[in-house]
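Only one protein chain is missing; all other protein chains are in place.
Lettered A, B and C in written order, each chain numbered from 1.
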Amino acid sequence: MKLEVLPWIILFLPLLAATVITLFTLRCRTTSALISIGAIVTGFILTIAFIGANGFHPAVSETAVNWLSIGGLQIDFGLKLDALSLMMLLIVTGVGGAIHIYSFGYMHEDKGMARFFAFMSLFTFSMLGVVLANNFLMMFIFWELVGVSSYLLIGFWFEKPSAGDAAKKAFITNRLGDFGFLLGILAVWAFLGSLNFSALQDRIIEHKNSANTIGFFLTRFPLGDFSFDMNMTIIGLLLFCGAVGKSAQFPLHVWLPDAMEGPTPVSALIHAATMVAAGVYMLCRVLFLLNADALHVIAYIGGFTALLAALIAVQQNDIKRILAYSTLSQLGYMVMAVGLSGPTPAMFHLTTHAFFKALLFLGAGSVIHGLHEEQDIWKMGGLKKKMPVTFWTFIIGTLALSGVPPFSGFYSKDSILAQALNTKNYLLFAVAVFVAALTTFYMFRLFFVAFLGEARTEKAKHAHESPKVMTLPLIALAVFAVIGGFIGITNNYGSQFFVEHEPLSVAQQALEPLHNIFPMLLGISAVAVGLFAAFTLYKNAATDPLPAKLGGLATAMKNRFYFDELYEATVIRAHDFIAAVADWIDRWIIEGACIGLVRGGTDLTGRALRLAQTGNLQTYAFLFVLGVALLLYFVLGK
Amino acid sequence: MSILTYIAGWPLLAALALIVVPRNYRVIIRAIAVLATFISAVLAVKMFAQFVPGANGFQFEQQIPWVESLGISYHVGVDGLNVGLILMGAIVAFAAALCSWEIQTREKEFYILLLVMTGGILGAFASLDLFFFYFLHELALVPTFIMIGVWGRGEKKNYATFQITLYLSIGALIALIGLIALYLQSGANTFDIPKIIEHAKTNPLAVNAQNFIFPLLLFGFGILVSLWPFHSWAPLGYGVAPSPTAMLHAGVLKKFGLYGLIRIALPLLPQAAQSWAHVIAWLCVGNILYVGWVAMRQKDLNLLIGNSSVAHMGFIFLGIASLNLIGVTGAVLIMIAHGFLAALTFALSGYIYKQTGTLQISELGGLCRKLPFIGTALLMAAMAGCGLPGFANFVGEATVFFGAWKAFPWVTVLSLWGALVIGGIYMTRVIRNILHGPLPEKWNSISDASSTWRKLPYALLLASLLVFGFLPKLLTDKINPDAQKIVNMATAGKNADVVIAPRSSGRESAHYSLAENQSRLTPAATK
Amino acid sequence: MNASLISLEISVIGLGLVLMLADFFVPAERRRFIGYAAIAALGVLLVAGLSGNGSCSQFGTAFNGMFVNDALSLFFKRFFIVAAILVLFMAAEFSDRLAAGSIAEYYSLIVFALAGMLFAASSNDFTMLFVSIELITITFYVLVSFQRGKLQSLEAGVKYLILGALSSAFMVFGIALIWGTTGKLNFTELAAVAPQFADSKIFLLGVLFVLVGLGFKIAMFPFQIWAPDVYQGAPTPTTAFLAVGSKAAGFVLLLRVLFTAVPSVTHNWANLLIIISGITILYGNLCAIPQRNLKRLLGYSSIAHAGYLLLGVAALSASGQAAVLYYLAGYLFTVMAAFMVIALVLRHLATEDISGLAGLSQRSPLLAATMTIAMVSLAGIPPLAGFFGKFLLLKSVIETAQVTGNHGYYCLAFTALAGVIISLYYYFGVVRAIYWSKSATDLSPIELSAPAKVSIWVCIAGMFWLGLFPNMVLNFANEAAKVLGK
Partner (left out) sequence: MHVGLQHYLVVSFMLFSLGLLGVIMRRNLLVIYMSLELMLNAANLALVSFSRFNNKLDGQVLVFFIITVAAAEVAVGLALIVALYRKRQSAHVEDLTSMKL
């Protein structure tokens, strides 16, 4: 069996699983679960096998079959196999696998478990598709599929109105992003004449090298007659819209927190580890298309999102929402890193984040599970004794997220800070550091309130540890959250982009941050500040002291700076208003006025005309003669 | 005898047979109808399989002189443009016949009318003779009228019935005048489309004649396809129609006008087509955006579906307007895809109506729990409706966008908004309000489609959508060569637009045509 | 001269006399069966006399050119005899509503009218034209007012009488003027000299007055005013015969006068014909919209159809004339079917309101289907006779528009289109009444006599035949139209 076949199998196994479950095994829940888990775990094993066989840089970096060919529009169904995609493949199948297994325990009571796993497999399929796609349209297709499977999973408990609304919101918000994304794709195709990543990369390089750019254009840019750079900027920003949607960057960040309405494993898999990372992944994939101006915008958007989300997270009380906002802010980090033309740090952080954020979510899930669907941290407390495994794994996750050395988060975050400094972008560097402090602060707030101190409610008193099937994945992820930083993930990004790295040993990797000491120190001190603040404020605090201190700001944070209200008042209203107008026009102008007039007019004319039929012979004779006269006039009159 | 004659003939034959069947033999009547449509569906699949892509001229041809003195002949045949349409039509007809179980009164008349409608429209798509093209399509008018009138629902029934009938007749007659004028102007003295086209190649129609005929065809056919602003009949009519009728009409008959534009207007009236392209493009914004917004406001499921199907027509018009291979191919793709989709959605709404007795969105809710199968199908239909990949609609719409992007960038932007955002909004709203949320008490008694027979039509249509969504090459390979011919004639005299080299692996860099080189020497390009 | 040419007319008149005499010998209750004898006789005449090589179907002229037998007359003679046969069927069904025992008289009058029509079909001279028309008209005075018990019937009779006399007065005066100026009564001779008088006002006045007379018969604007009242008041079979027979007679004469006698004049009158035809179409259709009385409705629709037929006349081309003939052929079966259904359904109802059709689809599917088909054919929708006829008419008009470049013809085509749309509204209103009107009072099934069934099936067959296999009739019509060209 040729090796290129493996990725195809990896890609299609989950789809197969989903199909089988939907068609045949919807009745038997356990079987379905096992099929789905089996599919993804096999995928993971095959991935390892593939990488083991021909490393992160396989000889055959692309395998494709033609999917659609209409004249100038040639679209392959193709897989791109390079370090970037293979790494992502590992994360998706690995972390995903862990979460699948975990959900088997978590969803055990739910009668819709079969459906759940069908959706999960569908999602895995789509996500793998995004990762492996070798051209824009393929990516967009799976991009959309990812969107819909997350829609399905958020709305999994569709009888809860809030779940339905959240799903709807997520879908539409993503669609807004995709609108830009698809426009960008169209522009790329029209402008550079291909959709295939490698071909596009060649075109760009060709342009960079070509002395004079005369006659470089395939077509004039449809939206206007701009310079090459201008066009590239527009294209870059349009493509970025897609990432803004999927990775929930400002201003389209509002859907992610609501998405927590879905089952916790979903939040872990989709809205922490993989799907939301798709945006970042895409940006790295198409980095060669993004010119300086575009990158600038991207960087600032990312930075702003990181800050905004961190601020909001400080005042949330729902354990999952806190994690959701922290996800937002971490995504901001990654996007910022890409914007600072540092894809390597971005992907690094993405990887580590996948581990510890999944871990945190699953921990939170285990807590919620243990407390019978209680999510408010102020109704918890003192869980340390009752759920030890969860406690220990959760603290590891917290430390990793806060970036405490030597946990994985420390390394990735540090590389981002370094990147910011190296690119001399001091403002963003400052923001990043500040956000680091905030992160530590809100995470430890959560930690102190939820796990330490006294149990605040009955539920908390009777909390119990979750079953093995749930705790084992926690432990597995915890291990990676600890060591993920220095087992040498960065090596493998080396040759992926235009910069060359020489491979590092684990030891070197562990000491990597010391190369530029300044950001490291700042990072660590930020962590210290945050930790201290959290400790002083929340060490066995019964209620949240912060609102008193911050006043208005706190309420603003609590209410997520009123973004939802804002959009509700503007975007939604606007559309509904226009729709109302259109409907009114349809009803009254087109239907009523135009058609009505024609109908009524005809009818009226008829009724008027037949008044001539008086029934009186005399009138008839008169009209007859009148008619003769008319004819006479017409024929002889002139 | 050509297989096409059988495909169109079986339903008509069955209709004749039904006349003699006593009206109380319900089962037999139903069996005959289903069987007839099934046979033509199978034959259609067979034909689709045997079709040789890119073969020269038409396939499965058959010609029988009808009125020599006028050059009218019964002439059927398929090329890439209508092979898919006929397949779609036959399958939808079969599904519609299966869905007709919901008709409980005067089945005999109903099935006769249904079969006449089916045979007529299949014949129209197969016909290569202007006269029969029109003639067979008009067969459906009276059945539509009576079906909606007798088996329709709702208090606006009469008004809607008359509006749809009159509207369709207006369109048809305007088109008829256009066709007659075309026949007379072409000078070929025959109604045979291939002959006329051949004749037009050597001596094309005078431009002023074209500019007189094209609008007739455009608006005549446009009305049949509910081109904005002549769309209001469609939602109204489909809102009250019994679901089999709505399925056939929205799914299959509506495509007639579009097919006519592509098959007749584009190749024979190229200059006019080029000068009218902008008008079409901007009118279709009316379809996509405006009608999309209208759909957002609908309180009745059928009205919403009707409006959304009107909106979808816009994409097809956009593809036609773009007048290039990609656009036209995309248009044909959507015609087929939307045929399946419209049929599916109306079938589902019909089922829901049968169960609940209402389609008021506000009254429904949480149906997913009681109707897992129907609910899932509706969800998938809605997703297909807002252009989700995996369903055939996405392929078509994406293709159209690629085709239209260069010709009408701003229109494309607006259409994208309509497709992705507005479509997304109202479709997700439907799902939220009908399938999701808590289930009202009163619907606890409703039951899901249980037997295989009941599930079959929905499954069939969904399967078709998915198959063509996953393997669009099945269609595009057939459509391409003939679409190319049409486009070549339609763009005659106008310098060919950008040719981007086909790239299989996508590695080799693109080359461009000479005409492009000039246009490239722009100040913007030189910096 | 060979009298064999008019043997057909003679035998028809003979038949009429025999029917009248039969009145004396046949007991009153059996008299309605005389009709079937008459039908048989006419059938024989049709087959023996007018079949391809029948004894009366050879061509030639008699009475030094007054009377001509050619393809055109042959077409119309067949047409008239078929019409008469169907009307007789209807009359037999209708007999119970006529004064006791007077049915045989009714039959004979129909046959006499038929004789008049046959003469009209081959009249090639103003004298013949006048006589044949008067024969038709005067017979119709009686036929219209035949239900002496009914005031409406009498009223219709009187209205028809006065206006008919008025129109014939005009016509006679016109003939006088024409003859006075040209000294010719024979069409073919007139055609030779007519161009010289193209600008003699007296002559034109004469032609115009003749046009008035004929326009009255075909109920064209502005002489359409009588049609609704007379159609409504007359006994149904009479109405049918009026709608088909006398209209067709008017058209054959119109064609002969316009295209054989004074073609030079006609070609100057293109616009006049366009306007007349357009207004006629609109008037008939518009007035019909609010109409509830079935027979009156058909009266208005017959005005509209006169307008459609005038399209072909206005086209001033052989294809147009052929279209007129074809359309008439289709119109024959369609109208006969409609009136047959009316006669049968409304038999026991006092009213002639559309609501009388309510629930017909349950009462008698056959009649319901027939009426629907008839309405659809009148509206001109495939696959029925009406469609192909309208198609030919439209084609001829657009053809002329393109040949002459006269945009009036395009306007005319669109007027016709508008007319068709409007007509759809009320025709389909009838269909609606049949299939889903709420006010279905009695659902007692209607039983049909065998002859009624036969005639209905004949009409249906005719409509479908002309809609689906137009070749034969169309070629025949083309043949006939050639006559006018030369």
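Heads up, the rule we're going with is that contacts are C-beta pairs under 8 Å (C-beta built on N, C-alpha and C of every residue); 3 or more make two chains touch, one makes a residue touch a chain.
All figures in this text were calculated on a predicted structure; none of them were measured in a lab.
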Interface partners of the hidden chain - shown chains only, full complex considered: A, C
Per the touch definition above, residue among C:L21, C:V47, C:A169 or C:V403 touching the missing chain: C:A169
Residue of A:T30, A:S162, A:S525 or A:N616 touching the missing chain in the full complex: A:N616
Selected residue (touches chain absent from view) among C:A71, C:M90, C:A156 or C:I434: C:A156
Residue ranges of chain A at the interface with the undisplayed chain: 610-611, 613-618, 621-622, 625
Residues belonging to chain C that touch the chain removed from view: 126-127, 130-131, 134, 138, 141-142, 145, 148, 151-152, 154-159, 161-162, 165-166, 168-170, 172-173, 175-177, 179-180, 183, 185, 228-229, 232-233, 296
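By our rule, only the chains that are shown with their structure count from here on.
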A-C or A-B - the one linked by more C-beta pairs in contact: A-B
Averaged-CA centre spacing for the pair chain C and chain B, given as whole angstrom: 43
Between chain A and chain C, centroid-to-centroid distance (C-alpha), Å: 77
For the chain C and chain A complex, residues of the former touching the latter: 158-159, 162-163, 166-167, 170, 201, 204-205, 208-209, 211-212, 216, 221-223, 225-226, 228-229, 269, 272, 275, 283, 285-291, 422
Touching residues (chain side chain A, partner chain C) in the complex: 602-603, 605-607, 609-610, 612-613, 615, 617, 620-621, 623-624, 626-628, 630-632, 634-636
Interface residues, chain B side, partner chain A - complex: 163, 229, 232, 236, 290-291, 293-294, 296-298, 324-326, 329-330, 366, 368-369, 383, 386, 388-390, 394-395, 398-399, 401-403, 405-406, 409-410, 412-413, 416-417, 420-422, 424-425, 428-429, 431-432, 435-439, 472-473, 476, 480, 484, 498-510, 512, 516-517, 519-527
